[in-house]
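Let's turn to subunit A:
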Amino acid sequence: AEKINFYANITAIEPIIDDFNSSHTPGAIYTRISTSKYLATVLTEFSAGKLRADVLQSPLPIMQILKEKGVLAPYKSAAAAGYPTWAQEDDSIIQFGIEYVAPIYNKDLVKPEDVPTRYEDLTDPKWYNKMVMPDPASHATTISWLVGMKEAKIFGDDAGWMKFLKGLAANKPMFVKSFGPTPAPIESGEKVLGISMPKYIISKAPAPLAWAKVDTLLGTPRGIAVAANASDPKAAQEFVDYWLSKNAMQLLASQVGEYVLAPGVFPPIDGISTVKVLPIRSLSDDEIRSWGKEFRKIFYEK
Partner candidate 1 sequence: MFKKPTLTTTLIVIVGFLTLCPVIMLLLGSFSADFVSFGQFTTIKYVEAYTDPDFAAILWNTVLFTGGSALVATLLALFLAYVNTRTDLPFKFIFKVIAIVPMMIPHILFSVSWVLLLNPSNGTLNRLLMDLFGLKEALFDIYTLPGMILVEGLLDLPIAYLIIAPAMSAFDVSLEESSKVCGASNLRTLMKVTLPVLRPAILASAILVIVRSLASFAVPSVIGMPGRIYVLSTHIYRNIATGFAADFGKAAAIGMSALAASITLIYVYRYLTSESGKFVTISSRGFKPTMIKLKKGKYPLFIVVGFLSFILILLPVMVLFYTSMLPYSMVPSAKAFAMMSWDNWTEVLSDPISLLSLKNSLFLGVVGATIGTTLSIFVSYVIVKVRSTASGILESLSFLSFSFPGIVIGVGFMWFFVRTPIYGTITALLIGYIATYLPYGIRPISSAFVQIHSHLEESSRVCGATPFYTMRRIVIPLLIPGIVSGWILMASMFLRELTLSVVLSRPGTEVLAVQILNFAEDGLWGPLSALGIIMIFISSILVIIAAVLGKKLSKMEVMN
Partner candidate 2 sequence: MEIRIKDLTRTYYSEGKQIKALDHVDLTIPANKIFTLLGPSGCGKTTLLRCIVGLETPDDGDIYIGDDLVFSKDKGLFIPPENRGLGMVFQTYAIWPHMNVFDNVAYPLQTNRTPKDKIRQQVVKALKFVQLDGFENRPATKLSGGQQQRVALARALVAEPKVILFDEPLSNLDAKLREETRKELRSFLTELKITAIYVTHDRIEALALSDLIAVMRAGKIIEIGDPKKIYFNSDDKFVADFIGRANLIKGKIEKQEGEHAIIASEIGSILALNSQGISVGQSAMLCVRPEFIRLAPEQGKQGQNIFSGQMESLIFIGEAYEGEIRIGDTLLTTTIEPTANIVEGDKISISFDPDHCFLLSA
């Protein structure tokens, strides 16, 4: 039998694959595809009849497009039993985690009393020239995150939200292309604070990173599904079951720092188990683009 081909955009999951392979034959292989190339790759292979993936994992909006194109097979896993209902409503895509975003700071350089406790604190002029964040005009996840803040009414009304945006823009954060390059400047002290992901506190230890304990975190849900043309659908389903198991999710949380939806499993980061982590609504690409344009106006204003 062939190995299960697992296409994923989530990174650093080797420990989980290793664990799976230690108990299953023939095991699985992991193909890492970055978010920006995910859809192009899968659809190209699919339309040429060469899609190798048996199981697919990516951010929810991408999974939804794949489903629309008929790439995914329906499967409801029993392993998702304890998950929130919204995470298992779909007949193909199971949401298992949230790509959560938070303000991250350098704990060596930010005095405890200065650490933000609310998102509004990020607009304090004392952070002028001291922040880093992904480009709010182009980075899809960041755009979704900003829109998510509005829809979750973190700042009460839209005016409060707009004030937050303007205040953030006024602090002239440094823009990088995605979340990947956000922790480095914070670690090195080039900047001290940034909009980044708490998982780096785990993956980049012992870097002096910590997250500012705001009360609600938002993030894009991560989905997993079986491919419609999986060479061995049974095996693929088995892999999904394993992936959703508490055991695998525990590994994902503790080794990678991911926020997972398995009940009672949390990454070993101080305060995460108590914070509210909300999924962001799947925005369509048109929506993202038009918001991107809006944000460009706000953030790139001279």
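Criterion: a residue touches a chain if its C-beta (ideal position, glycine included) is under 8 Å from a C-beta of that chain, and two chains touch if they have at least 3 such contacts; residues count from 1.
On how the list was made: all candidates are chains of the complex that A comes from, given by their letters.
Since the structure is predicted, the reported quantities are computational estimates derived from the model, not experimental observations.
Visitor: So subunit A is shown by itself and the numbered options are 1 or 2; which of them touches it within this complex?
Guide: For subunit A, the touching partner among the candidates is 1.
Visitor: Looking at the complex, which residues from subunit A come into contact with candidate 1?
Guide: It is residues 11-12, 29-32, 34-41, 43-45, 47-48, 50, 52, 59, 61-62, 65, 129-130, 132, 135, 137-140, 143, 174-178, 180-185, 187-191, 200, 203-207, 285-286, 288-289, 292, 300 of subunit A that touch candidate 1.
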